[in-house]
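Certain chains of the assembly are absent from this excerpt, and the rest are unmoved.
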């Protein structure tokens, strides 16, 4: 029998706590470390659909990227959705555990996985983190690296649209479709805080999510007096953080051959549809 | 069938939320507002013994004075006692709800009940709160009022020891046993923040709990140059906040005749025994 405590240890080896930001709320949100675990479901978000999936399947652990209680709560009453989810998980005997910024910084985290899929070579000579960890400078939030060959922005975006899970909102782009891009900066999830980072302003294209009007507009205006770079490619936050789960599931399964591990295929992007406007 | 939501409404009428301090975490900590309630247990503290009692009896609501999550938490994992209590309550179908500073300020709250038991007359002419609510100046934290007749401090303390539930630590006193006391200042629970309040320094005796060395010492030194008043009487925090529960239970039962209401008689003072030193 494998306990939650043993799975916690495996997760700690894969995505060590010390890699997490100080404001993060990683780890086990609910669950008994001594409980047995035979099925683990991985998902980006701890939301009603993925909780349903975990309980329907009989999982004892829902392992997500986003923590449910990122900010502290003083109530888990069931008229608040977070309280309702926690109560259902507890009644259903399913723990909840998150690897968030501690997953973002490792080689096999969301950004590293996107680089793998783009064919950018691995290793510290080829991938530089925006914010290296103090004691492990080859790891950190955000990465910059070079595609094997320059391609047009149009081709780059087409590749992203193909690699990433489908979402209603698709992919938004700022930049000339014909410009050549080779140096790629990427931060899975919300990466606006790095728009002025030298590794980003020095790249040909910045791939991230959740860019709002003002940061995007300011970055584009500054790009215009810097030769038009970097182009901006904005995907659904969910989409950019889904790809690494397959690799994490494999590693968990390898460490615990007695546990069934599954990656949720449910789309947890909040947007359900989209209307294109025609000029 | 009575729902938790209906009991919440009754509690709101008895101990309105707007009476609570801004830092407090009153209300429902766990529970589904639409669940049926047939048994309610009242207690000072949400701890393992009172949770046991509630679940053993089959209560659907544990109604306490102290909130379990006074400070926000980002995890309710079961290797932390608060997480373990919440999981047991959820599995046992028992909600948890607290009336804390919102109970302290009403006439029938802990301090008001102590005044009743001391025979201090009711009403705004006889009882002045230390910190009146802005819109209800007759209500507030802490009370000062006069005993019908002056008695010796020794007699006063004996009465307190008799009225209050028995605790291992008993009652500590600073002041001449023979001094006469009539004007009583009282703040149930931890009342050190009021030691310099004019209503306290103007009283003959201050009855409260959880006084530590420095605040008590400073108050006594200042008292010495102010004629020796107020004497200090320090009881167990639990003891001072238990007495009002009987009245609250009565009012809940009256509003919900179909609900069985019970006050826990378990002592939740953390101290289990005490050694007297002999000079």
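As written, the chains take the letters A and B, and residue 1 is the first residue of each chain.
Just so we're on the same page, a contact is a pair of C-beta atoms (placed from the backbone, for glycine too) under 8 Å apart; a residue touches a chain by one contact, two chains touch by 3 or more.
As the structure is a prediction and not an experimental result, all values here were calculated from the model.
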item	value
Identical protein chains in the complete assembly, only 2 of which are shown	6
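Keep this in mind: only the chains that are shown with their structure count from here on.
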item	value
Geometric centre distance via CA averages, chain B-chain A, whole Å	47
Interface residues, chain A side, partner chain B - complex	25, 27-33, 67, 69-79, 83-84, 86-87, 90-91, 95
